[in-house]
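Dropping the structure in here first, questions after.
Omission of a single protein chain aside, the complex is shown with its protein chains in their original locations.
First chain written, first letter: the chains are A, B and C, and each begins at residue 1.
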Amino acid sequence: MIAQLTDAMQQTQALIQRVRRINAHFQHVDLGIEEQLGDIKPGQSLLVRQTQDWQPYLREQWWPVRIAPNLVVVERPGHIKYEPGEFISVLGPVGSFFRFRRSLRHVLLIAYDTPPTPLLSMIPLLIANQTSLTLVLLGEAAAYQTDHLAGQVEVIHGGADLEWEHRIMTVGLADQVFAVARPDDEIRRFGDIWRMFAELRADIRKNYLFGVFQSIQPCGAGVCQACMIRLKQGTALTCVEGPTLDLSQVQL
Amino acid sequence: MIAQLTDAMQQTQALIQRVRRINAHFQHVDLGIEEQLGDIKPGQSLLVRQTQDWQPYLREQWWPVRIAPNLVVVERPGHIKYEPGEFISVLGPVGSFFRFRRSLRHVLLIAYDTPPTPLLSMIPLLIANQTSLTLVLLGEAAAYQTDHLAGQVEVIHGGADLEWEHRIMTVGLADQVFAVARPDDEIRRFGDIWRMFAELRADIRKNYLFGVFQSIQPCGAGVCQACMIRLKQGTALTCVEGPTLDLSQVQL
Amino acid sequence: MTIEITRTGKDSLFIDTPVMPAAGTFGYGDAYRNIVRVEKLGAVITNPVTYQPWHPANGTRVIPLDAGVLVHTGLPNPGISKVLSQYRTMWSRMPVPVIMHIVATTPDQVARCASRIEAEEVVTGIELGLNDDTGSQSAQDFVKAVLRNTQKPLMVRLPMQDAYELAEPVAQAGAGALVVTAPPRGTARDPYSGRLVPGRVYGPLIRPIALRMVGHLARRVDIPIIGAGGIHSPQDARDFIEAGARAVQIDSVTWIEPKMLEIIARDLGGLTVTRASDALADEWYLGMGESTLARRRESMRAEDD
Partner (left out) sequence: MTIEITRTGKDSLFIDTPVMPAAGTFGYGDAYRNIVRVEKLGAVITNPVTYQPWHPANGTRVIPLDAGVLVHTGLPNPGISKVLSQYRTMWSRMPVPVIMHIVATTPDQVARCASRIEAEEVVTGIELGLNDDTGSQSAQDFVKAVLRNTQKPLMVRLPMQDAYELAEPVAQAGAGALVVTAPPRGTARDPYSGRLVPGRVYGPLIRPIALRMVGHLARRVDIPIIGAGGIHSPQDARDFIEAGARAVQIDSVTWIEPKMLEIIARDLGGLTVTRASDALADEWYLGMGESTLARRRESMRAEDD
């Protein structure tokens, strides 16, 4: 896979403008961003540091759920305290944006043992485009409360065994599928998802089933090589070519 | 010097019960302490950790300014935020207590380029004993605001050159003198104080002029040897035999 | 549980729990008597001792680092005679073996230390601390100087800098076990004096480097290895055992959280404390279960409402 080079990242700061609890487990944080951060697009993320010292050492990856001019709303675990008025250090944008098919009527989102946060930034865009959306929460993802999601998103709770109601129909309808899986064993879980689709469909074409990778990113800039994924042909850095990779090309 | 062994330290917790701003630079924190911490006496300190992780690595030395049953009031810099209800981890008591002469009419306290905090815990005790007290603030110590001190303490502001008004008289009056000096160069500053006294008095007898050492204490228990001070005869660990050492015995 | 921590033979050293303090972190055995129950440890290693008295180093002693500390002491100690006369009685009451750490100053002085210790019933074994920059030949001379003068089991603590190079020669010279490793030497700037200060570096970041050394050397030498270096939790200690260590030494965490030494010893000794409610009376430790302070906090909160 040849690198889809996005414009290189910036190092700048963001301002915590507002913090809202959205449910028992999560909060939404409004980040005011500098112009120099440029246009962040759905699919891209930010690498954030709040401390001045070296503990923790690595930056945290923060996932936007809504993007507006000079403003990014991120979804963060609810137990962490963020103060409006606080500046944070930001590297970004990290990674490449979601690529959608030209004629797109239905998108299926799958969260497998992990919150669907990295997928949510595409929702406003797709709704504006009249694309219908189904979000399937599998395994531990079922604990994710969805009241804050737009009413247009159909939410389905499935089991730990990759089963859900009307599975064949939802899969049959989808023009594109985007999945996240718990990062401690992402490749194996994406493999589970792949095999599940392979059972339902005779062949899985390119640009259909995508994994959104949450590999730990020491640099986010394509230099440390720690986020490298083996493809069937070659390799991909999830921080540059990812986080979204076509699972038909990944060595699962 | 043979170790004045105090009872060995305990590891326990304390509860922040109240936090009061006492002036522009300092706050007083009321610590509820476990019975097992035992009797803390004026002159002893606590080694405190607030974090669960290893940054910062070493414990902070907290100096009591008032000691009551199950309660220790410590004086801390004002810019740090302490939450009532928070538990902190405590090692202590650290060190040996102040030793006073039997008949004590006047005590002189000297703070040289450092706040007088480590000296303050003796004030309630001495006032109860009808001992009169003078506190001299020298050099950078002059910035220390003293409104919160008991009215019985006479406060004198001196210069950076170890000069103050009525110096000969205050020194002449004092039965015992206790000094603190900025810890980055404590030995040199205690040397300055020693030489100043040596100019004023023909000979400086034992048990008259004491330094209260603020050496960094990795262990506080006499095992790491990092706080060791050279005496004219042998050595002393400031965490066990100190923090208060008779300057007539210290190799200045 | 009984663990043989030095090579098998008539003078082998057996301990009940594969956990002991590192030299320099536990004094001579009684400093933490109100915090650490010594009988839960496998052994006590004393602070480093030399034949002659050594004086403290001049200048800055402690430089805080990120998640660690640099300490520079000059290894002060009153010399072996004073140490023995001062602690002999206390050691005779120790519920676990006492192992004296002697510093490799010169082969002659080390030999004298060994023969002094040979005469002391209260001392079960010797740990020899090799200095950084010791060559293989010189390391072997030190080991032989000890062995010629004592029948007691000998552990040799390798400097981190030369651990790979010294391990085999030291084993061949007859050491009973290797301690891998001593805290590495480092240099840091004293922010006050502005000077570069030499010393030893302690902290959790040492651990992965030491753990890799233990894993590497455990496959190469055929005497027991005692793992050491930045162990800060029971899991850290188990990692060293999994990597091939027969036992572990706990270093600077004892300064910061002395109780952790006992917690690790209980854990590896099979006495894991998991819940306050099930704990035996002597198993209570900080943060477990009820306390007067917890009740006091409750009443603070009640007043707030």
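Following the convention adopted for this analysis, contacts are C-beta pairs under 8 Å (C-beta built on N, C-alpha and C of every residue); 3 or more make two chains touch, one makes a residue touch a chain.
Since this is a predicted model, take the numbers as computed values, not measurements.
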Which displayed chains the unshown chain touches: A, B, C
Full-complex contact with the absent chain, from A:Gln55, A:Asn129, A:Gln152 or A:Asn207: A:Gln55
Listed residues C:Asp11, C:Asp66 or C:Glu168, member touching the removed chain: C:Asp66
Touching the absent chain when the full complex is considered, from A:Leu162, A:Cys219 or A:Leu252: A:Cys219
Positions on subunit B contacted by the hidden chain, ascending: 53-55
Residues in subunit A touching the chain absent from view: 7-15, 17, 32-35, 49, 53-59, 84-85, 87, 89, 91, 184-185, 215-216, 218-230, 235
Contacts of subunit C with the absent chain, listed as residue ranges: 65-68, 70, 133, 161-162, 164-165, 184-189, 196, 198-199, 201, 203-209, 211-212, 215, 235, 239, 242-243
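FYI, only the chains that are shown with their structure count from here on.
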Chain whose mean Cα position lies farthest from subunit A: B
Subunit A and subunit B, separation of their C-alpha mean positions in angstrom: 55
Whole-Å gap separating subunit B and subunit C, where each centre is the average of the chain's CA atoms: 32
CA centroid of subunit A to CA centroid of subunit C, Å: 47
Contacts with 2+ other chains: residues of subunit C: 66-67
Sites on subunit A at which at least two other chains make contact: 53-55
